[in-house]
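All protein chains of the complex are present and in place, except for one that has been dropped.
What follows is subunit A.
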Amino acid sequence: MTESSANKPANGQVCHRVKNGVKPGRNGFIKNHHHYHHQQPMYCYPEDKVQHTTCNGSSGLGLYSRPFIESFEETPMLVAVLTYMGYGILTIFGYLRDFLRDWKIERCHVAREREEQRDFVPLYQDFENFYTRNLYMRIRDSWNRPICSVPGAKVDLVERVSPDYNWTFDYTGKVVEGVINMGSYNYLGFAENTGYCADASAEVTMKYGVGVASTRQEMGNLDRHEEMEELVAKFLGVESAMAFGMGFATNSMNIPALTGKGCLILSDELNHASLVLGARLSGSTIRVFKHNNMQSLEKMLRDAIVHGQPRTHRPWKKILILVEGIYSMEGSIVRLPEVIALKKRYRAYLYLDEAHSIGALGPGGRGVVDYFGLDPRDVDVMMGTFTKSFGAAGGYIGGRKELLEYLRSHSHSAVYAASMSPPVVEQIIASMKCIMGEDGTTLGRDRVQQLAENTLYFRRRLTEMGFIIYGNNDSPVVPMMLYMPAKIGAFGREMLKRNIGVVVVGFPATPIIESRARFCISAAHTKDMLDTALSVISEVGDLLQVKYSRHKRLIYDQIQD
């Protein structure tokens, strides 16, 4: 029937019947679980413990060594109706404004075709620009904000004003200083311009310069690159690794080298654009399974193996499963133990994109494999980026030695793209050594621990305040639901007025009623900063009335009152 975040497959575990005789509901899910959906307060009473063990069913199979808790609370119906009404009113006003612009009553700021080419076939359709000129332009000042300092825990923004409702921006010349940065992917706090890593990068720049002026295959293979790759391989626990200059290009250029025509790619619904582009460029058949839904994945694997290729029914040459470690829009963590179990059972290959999870999850910061306590050799291709947790730029692929030897000669990125710049390489080496503890300090371990504590604290306080937060309890990406289009712009602006910088996302990057603000927790955030941020978020949340959650922690609220 209707879909919503709650209707979408959640606990999509591997298809096993529960043994305690409880009758499964639709799709093998335990029916009783439904009834406990709304009536329970936040604290679970002892009789629910049984439900949890069976609902969180795979713990019965022994796949998960720790509780896997994620929540995607359903949109309240009233909020959904109001959101649609909001979009409806904006649409009506959009049509009105278009009418006024057409009849020259209002000045038209949108680019138009040249006079000489007026009778040519139009390049763009007017209607396709409707959303951009009538909705996006109104709240455009929440995006593309220029920053003028290092994006650490606090950042400086260039102040800008708009005289004509965001069609053009003027710089006032002032700088907004000390804005608490809740939007940068700075999970371990390595985005800094002082300290050991910055000094090491500066030294290397003095020695090697900034540009490399060649590709890896020609004259661009520095000894620093070799050292970095060995270090990355050691960090991940794989045999060999290779690094590329751009994280997006790592995915889009290497997946075509791995699969081709006659292969099958099973990719998650919410995969990043780089994975989708890489899959498309490879020419393989792509099938999409529901987000993090292991039943959907298993069904697709079985169908693929049983039926083979579409018309000829020949067996697939290879089957590659594309998943991400942390999905940055939902904050959910992949169900890696189950994916690996499925992969082994059906003999498929696994490509794990740890862009957001490397450095951010796991007791040693080694990513989602470390978080679940699994063997890195089970994942065939471990990909990740250096942009998020290491404060550098670029991506890497790790795996077996034969795979990497193949990629070194067959990947487009290796053959055609310029190699990484030496200061960036040095930053990676320094930060990775720091995380592993090889520089002789406990700084890395402290940062990883700090991030975990920050995440737990922040998420818990936000859910206590009554916001709807998506995602896994351990993920440092915290999407907070705003739902209504006007609140997207209002939230961004109000937070900036109170000196906090956030990233807000709306339609079409998210489903139409699920617009959100996304916070990225950093190890560089001190408790004071988080407390300030939380109090401001609570204040703005009260002002905008975005505290939609129906599972408020009643006890804490009563006491705080």
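The definition used in the following text is that a residue touches a chain if its C-beta (ideal position, glycine included) is under 8 Å from a C-beta of that chain, and two chains touch if they have at least 3 such contacts; residues count from 1.
In the analysis below, contacts and distances are computed from a predicted model.
Not shown: a single chain whose UniProt protein name, out of "Thioredoxin, mitochondrial", "Aldehyde dehydrogenase", "ORMDL sphingolipid biosynthesis regulator 1" or "Proteasome subunit alpha type", is "ORMDL sphingolipid biosynthesis regulator 1".
Touch with the chain omitted from the figure is made, among A:Arg280, A:Lys318, A:Arg493 or A:Lys547, by A:Arg280. Set against the missing chain, the residues A:Val175, A:Ala393 or A:Leu443 yield one that touches it, A:Leu443. Touch with the chain omitted from the figure is made, among A:Lys154, A:Lys290 or A:Lys388, by A:Lys290. Even with one chain removed from view, subunit A keeps its contact list with that chain: residues 1-12, 26-27, 29, 33-34, 36-37, 40, 42-44, 46, 49, 52, 55-56, 67, 69-75, 77, 80-81, 83-85, 88, 91, 125, 127-132, 195, 267, 269-273, 276-277, 279-280, 286-290, 293, 295-296, 328-329, 441-443, 446, 449-450, 453, 456-457, 460, 463, 473, 505, 507-513, 523, 526-527, 551, 556, 559.
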